[in-house]
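One protein chain is absent from this view; the other protein chains keep their places.
Let's turn to subunit A:
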């Protein structure tokens, strides 16, 4: 076989991730966590980890199990490991959230949940890294997009390691002074490595390839792309090694963070320039909804970069860190994720249902599985709500922020209904929906039919 096949468990990852997003948006609407509670409150930390692990990381892993084989034109190392990986990550996330809720006094459990969370999440991320790492290792030398993903995976390894140290400290397991120092000062390194290193850098790598594929644009491998890769890798290396070094040697952590952020912002600027080039050089004049909405996500990334620079120049960046994290997580990462999911679910469902009858019977197109005119308003509501929510956070308007979160929740539910309709082929015209040999697919599991 040349290249990739259908990832069996990715749909399960997507479903769990979307459920986590809906719950998180529901909690934000209800006023749980920041900005109603302080940014370091246990309630906020529970919410942040529900979004970072439950939504974004599970979605990213589900997508990587399908698309790393596409990036490197080789099959995934193991097709069955994603299931135990998902089970471990879900159990670990549940324990972590329970630990934060214990701290907040919301629930009462006799023993701390943090040690269990660290073991389960550590095991889950290790399995994911092993599976994806072996796939990438076997495909050397790697194309540039796959190198981005590789560095992103190093980012999750570092983020998870720091998270385990924090969790074991909160659980009262660690007493080593060096590790306690990391636990007390390393939160910015953990947060930036997760959001910037793992999620953003990986999303960049995947988008280089997917957007080129979907828009029929030339794949980028030039100086600008390689410079973006080098700057991003340098930023992540400096952040993690320099950050931990500064903590241990009592150095200036702020200086390290500023230096890493400068490199990271330069990387983001080059990436943005590449994406503009990709859109301009595309061969398809009329692009599909996923590519148009990815443009909104890219605009959010640019807004986050510009906002960071303006707030830093005004000297108020630390006060508005929540707003920057919000537009990065929801405008850029979640926006791109929802846009890509819209296409990925249709594409994977098409492969599963109609791939086996190709050449035997007429088949619909992937585009026939979606109804863009219905989904577009939901995307619009989502992005407007995110951008308004960012403004609300900058202006310290907690009530307005909750209204925006409610609109995001509504839009997400609207999009999820579209995803389910796509999955069940409900948008395909009836005469073409079930040609002989085609069955209604399962919601959570992709099956390859015997030919």
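As a working rule, a residue touches a chain if its C-beta (ideal position, glycine included) is under 8 Å from a C-beta of that chain, and two chains touch if they have at least 3 such contacts; residues count from 1.
The rule we apply is simple: contacts and distances are computed from a predicted model.
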Omitted chain, identified by the protein name its UniProt record gives, among "lipoate--protein ligase", "Spermidine/putrescine import ATP-binding protein PotA", "Peptidase C69" or "Metal-sulfur cluster biosynthetic enzyme": "Metal-sulfur cluster biosynthetic enzyme"
From A:109, A:138, A:216 or A:306, residue that would touch the chain that is not displayed: A:216
Option from A:40, A:111 or A:283 whose C-beta touches the chain left out: A:283
Identified contact with the non-displayed chain, of A:71, A:149, A:375 or A:392: A:71
Identified contact with the non-displayed chain, of A:19, A:266 or A:351: A:351
Where the unshown chain meets subunit A, residue by residue: 1-6, 66, 69-74, 213-214, 216, 218, 283-286, 347-348, 350-351, 354-356, 358-363, 365-368, 451
